[in-house]
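The next block holds one structure in the form of structure tokens; read it before the comments.
Every protein chain of the complex appears in place save one, which is left out.
As written, the chains take the letters A and B, and residue 1 is the first residue of each chain.
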Amino acid sequence: MNKRLLLASLWCASLVLAHHSFDAEFDVSKPATLQGVVTKFDFINPHGWIYLEGKDETGKTGTWAAETANVSSLLRRGWRKDSLKPGTEIIVEGSRAKDGSNTVNVRTVKLPDGSKLFSGTSPDGSAVK
Amino acid sequence: MKISSSLSRYLLLALCVGALAAPLLAQTSKTGFSAPHLKDGHPDLQGLWKLVASGPSPRAGSGIFSGMEYFPAALTARDELSRQPHQDLVAQCVTASVPGSTLYPPYPSLIVQDGSFVVIMYEFAHDVRIIPVDGSPHPKNFAALNGDSRGHWEGDTLVVDVTNFSKGKRWLNMGADYLDENSHVVERYTLTNPDTIGYEVTVEDPTVLVKPWTARVNLTRQPKGDQILEGACREGERDLDHYVSDDGKKLK
Partner (left out) sequence: MTSAILRLVWSVFATALLMLLIDPIQAPAQTEKTIAAGLTPDGEPDLRGIWEVHGTANWNIEGHPAGKGVAASKSVIVDPLDGKIPYQPSALEKRNAMTLSADPETKCYMAGVPRATYTPGPFQIFQSAGMVIIVYQDLHTYRYIPTTPRPQIDGADFWMGSSRGHWEKDTLVVDSISFNDQTWLDRVGNFHSNELHVIERYTLKGPKTLQYVARIEDPKVFTKPWSMRLIAERHSEPGFRVMEDECIRNARGVLEHTARSAK
């Protein structure tokens, strides 16, 4: 499937799922921008996880875990387990975990060709346009 | 005794017309829509259905459950519960229970009618309710997280009565709206057009709610190309370990 078309179809209208309390885990007032290389993409329920090696906006390097919407939502939009291959350079925007670990809740993922994917869980669990 | 042949013929005709007309009358709903019927005579509610919330999601603290009216003590209990998000059986990937599972967009549910059972499968945490529609009563000395469901038909409406809930508070959304073991849920499923089920749910809980609470939403049929997908949850759960309380302490 054409990647651009695929990502365009994922933009906005991505429905959000939070089986858990967003506020217990993430701080929407503490945004993070990660720049790095995908090492693993766990295309699973209840949330997908993108693991990347890279740095945040402060320059802090390390291994990061970025939580996405669940795989059923992504599957229905044409995503598959190999849609985000290891070695892909991405920029992740999201909210930081409150416990200080290198964990973020993904809002957007930007790919090398500039296309953006929205995938995340919002603080009130509602659909985010 | 001899009955005149012409009178008996008229009686027979009246009986036949009556017998034919009765099912036709039962089918036509207030809107004039006539649900397709299965061979057993009941409306066909089968398919993949999803709640499409027009306002805030029922999952949000500001959603439809915020209309529930709590006793003061229950309200205090809710606020206390909201500070313990790791206690939520949904967060633990156990169950969204009743009626939480139905009011959990965008997870769809699959309804199958098979003789003396209606089976409803929920995509979240692969929950399932096997609902007897054979007139059997609720069991005694029994409790379950999803309670015990018994269904029957009232015209073209499937009415499901749910009692026998397990002890404890079950969360309905992320705002910690909850019900407990004293809750009694009555659901009504009616096909209002080929692609819509009108879902009405009434909840009463004498230890939590001041009065019964009712919600009416529409469940929309999903496109033919869609199907119910596996809702693994516990297997891939990686969030609970990161939960912290308001003062930054680890919760789990």
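By definition in this document, a contact is a pair of C-beta atoms (placed from the backbone, for glycine too) under 8 Å apart; a residue touches a chain by one contact, two chains touch by 3 or more.
It should be emphasised that the depicted structure is a prediction, and the values quoted were computed from it without experimental measurement.
Asker: If I'm reading the header right, one chain is hidden. Which shown chains does it touch across the whole complex?
Answerer: A, B
Asker: Of the listed residues A:Val28, A:Leu75 or A:Ile91, which contacts the missing chain in the full complex?
Answerer: Residue touching the absent chain, from the options given: A:Leu75.
Asker: Of the residues listed, B:Val52, B:Val112 or B:Val210, which one is in contact with the missing chain?
Answerer: Of the candidates B:Val52, B:Val112 or B:Val210, B:Val112 is in touch with the missing chain.
Asker: Mind pulling the chain A residues that touch the left-out chain?
Answerer: Where chain A meets the chain not shown: residues 43-44, 71, 75, 80-82.
Asker: Tell me which stretches of chain B touch the chain missing from the display.
Answerer: Residues touching the hidden chain, for chain B, are 1-2, 38-40, 44, 46-47, 94-95, 110, 112-115, 117, 119, 121, 126-128, 130, 132, 144-146, 227-230, 232, 234-235.
To be clear about the criterion, only the chains that are shown with their structure count from here on.
Asker: Could you give the separation in Å between the centres of chain A and chain B, each centre being the mean of its C-alpha atoms?
Answerer: 32
Asker: Where on chain B is chain A touching in the complex?
Answerer: That would be residues 53, 56-57, 59-63, 85-86, 88, 90-91, 93, 105-107, 123-125, 173-174, 226, 229-233, 235-240, 242-245, 248, 250-251 of chain B.
Asker: Which residues of chain A touch chain B in the complex?
Answerer: Those residues of chain A that touch chain B are 15, 17-25, 42, 44-47, 49, 65, 67, 72-73, 75-76, 97-99, 101, 103, 124-127.
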